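With one protein chain removed, the remaining protein chains of the complex are shown where they sit.
As written, the chains take the letters A and B, and residue 1 is the first residue of each chain.
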Amino acid sequence: MAEHPLGIWVYIEQEKGQVAPVSWELMGEGRRLADKLGTSLSGVVLGHQIDKVINRVFAYGADSVYAIDDPLLEPYRNQTHSHGLVQLCRDHQPEILLMGATTTGRDLSGSVATQLATGLTADCTELDIDVEKRKLLQTRPAFGGNILATILCRDRWPQMATVRPRVFPEPEAQKAPSSTVVRGKLSLQPKDVTVEVIKRINEERKEGYLDGTDIIVAGGRGLGTKENFQLVHNLAQALGGMAGASRPAVESGWISYSHQVGQTGYSVRPKLYIAAGISGAIQHLVGMQNAEIIVAINKDPDAPIFRVATYGIIADAAEFLPIFTEEVKKRMEGKAVTAKA
Amino acid sequence: MNIMEGAFVINIAVCLKQVPDTSEVRLDPKTNTLKREGIPSIINPYDAHALEEALTLRDQVGGQVIVLSMGPPQAVQSLKKAISYGADRAILLTDRVFAGSDTLATSYILTGALQKLMQEEPIDLILCGKQAIDGDTAQVGPGIASRLGWPLLTYVSKVEKISPQAREIMVHRKLEEGREVLRASLPALLTVVKEINEIRYAPLPDLIRGATYAVEIWNNEDLHLDPTQLGLKGSPTWVSKTGTPPLREKGEMLGKDQASSAQIASLLAERLIPDIVVPNR
Partner (left out) sequence: MSQKNKKKQDIALAKESSPSKDKAMKDKKLERWASIPHEFEAIVVGGGPAGLSAAYTLAKGGVKTLLIERGDFPGSKNVMGGVLYSYPTAQVFPDFWKKAPLERPIIEQRAYLLAEDSAITAGFKDNRFFEEPYNNFTVFRGRFDKWMAGEAMEAGALLVSETVVTDLLYEGEGTGKKVVGVITNREEGTVRGHVVLLCEGANSILAQRAGLQEDLSPGDLACAVKEVIKLPKGAIEERFNVEKGQGVTIELLGEATLGMFGMGWIYTNKDTLSVGVGVMINELSRRGLNPNTVLEKMKNHPALRPLLVEGETVEYLAKIIPEGGYKQVPKLYSNGVLVCGDTAMLVNGVHREGSNLAMTSGKMAAETVIEAKAKGDFSAEALKRYKERLEDSFVLKDLKKYQNVSGLMQTNPHFFTVYPNMARQAAQELFTVNNVPKKEKQKKIIRDIRKKRSLTQIAGDLYRIWRTFG
């Protein structure tokens, strides 16, 4: 039997030198796991002209970097990256392979795990190590977010997991010398590649992205009318946040789907989530219950939203929102003055 | 292109999963597997959009839509439903040895069935939903593509063009901050997002056809798959324990003592402002 696989690898998701923050978050967590397991931590960089990125990986605590530099690897395509990553894994036998649960990470991980015939756990929110059994304990919400399941991978390597962005803190980059870089080759010819990226269309939304914002004011059917939904926008604006919505509000046509929070919309974990006129159906709760502070405004004292609320207010949201918006504006002005002074 | 000659049509396979409709799902504490009794089952919503896209493409170009699902015998309900939307043919892969399969084993079984199907007739395109709402793994579609060695296009939000004669497809993929347009050779496997289409309200005869349709049942005697790669045996991942997320601390109800709205607003602002307003962020 071959040597037991060793080392924790983090797939560094990058394009044109831009690295996805989740990759650094995973380097931080990977360091902790590697120390616990008594093994090394490595970053894996696939792309073209990636030396700068490789150096930065060391700054985030890598013992070594595995890299393939090939023009076919930029921009990202499933076919080329899975080919390269599978090759590296076969050649160097890592014990654990971590990726961000981003569009790219989720696209790539399933292909790689299948080709390596190993187990993969998606969207982890917690990782740990069973030192004795050398197992990665992969915890993730399951079945609508009501249950946390801890999943293990038996007798196959690498043990693979994707992790949701913003689950782990991003570590500070340290000044660190570059160390071992193991370079691989992509054994693909341009003619072998059957997918071509024709263009990228960046659709930067003016208002940003719901899952990347710190303050969300969300409205539900309790607001009654589309006109009243404007009150949600007003408060969001006053707080410098974004407007969110429950599914019924979206289905009523009061706001577009890109603002929907919940099982069938965005999962968010902002600092502040204000739920106005949202009753709190389970499918909504699973999308927002990880917010730091939840304010619930609802007429119905028995609304389930109050069960997750940090602060609850029994009131007609349509009446309360404008009053609170004025209050916020008043105080924000005061704050600005204080800050200047 | 001349449809009437029928020279260029596309045959599309759609993989769909029957999933529990609500989040009221419980685990069996003894076996750590899903208890599905008593919970209404539906076609995984993303898969329903995959089916819709397949039907739309078929209606435009001509060809067949064949729907496959791996699951318990009750999953015929979802396959009959797929027929009632207008699919041409539906096959259920069900066998006791398939039970307990994780994504790796599931993609193995589905691939086996697709290969069997391709011995009967060519398949140009496989469509899947981007993920299933019960497992949320998003792994089976990519797994099938890997096993078949086909191009994989995930998170497809639009099929821009499909050319059966040029053997290529052009799609839009949804990314975090926009989308990209890709061209791939056929055959290919796509996983789709909900924005790709709106699900049709099918004509009544298709519903009656769905109600009368006898779903084909394939088990491992039909597929001859390697038993060590099936079910629990063929699944490297397993649930070691389950728990519930920690409950949030009991909240504070503001203004229960008949305070005016303005007073409550002030009280709430007091609670929030120090936490929230980070100057000049």
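Here, contacts are C-beta pairs under 8 Å (C-beta built on N, C-alpha and C of every residue); 3 or more make two chains touch, one makes a residue touch a chain.
Computed from a predicted model, the values in this text were never measured in an experiment.
For the options B:R96, B:K161 or B:K241, the residue in contact with the chain missing from this view is B:K161. Across B:P20, B:G71 or B:G86, the residue that sits in touch with the chain not pictured is B:G86. Checked against the full complex, the candidates B:V97, B:M118 or B:L207 give a single residue touching the omitted chain, namely B:L207.
Residues of chain B in contact with the chain left out of this view: 3-4, 38, 40, 56, 58-62, 84, 86, 88, 158-161, 197-198, 201-209, 211-212.
What we mean here is this: only the chains that are shown with their structure count from here on.
Note on chain placement: the centre of chain A and the centre of chain B lie 21 Å apart, centres being C-alpha means.
Note for the complex: chain B touches chain A at residues 20, 22-27, 34, 45, 102-104, 107, 133-143, 145-147, 151-155, 170, 172-185, 188, 194-195, 235-245, 248-249, 251-256, 261-262, 264-266, 268-269, 271-273, 275-277, 279-280. Touching chain B in their complex are the following residues of chain A: 75, 78-79, 82, 102-103, 106-107, 109-111, 113-115, 117-123, 137, 141-156, 194-204, 209, 214-215, 239, 257, 263-264, 271-272, 282-283, 286, 289, 292-296, 306-315, 319-320, 323-324, 326-328, 331-332, 335, 339.
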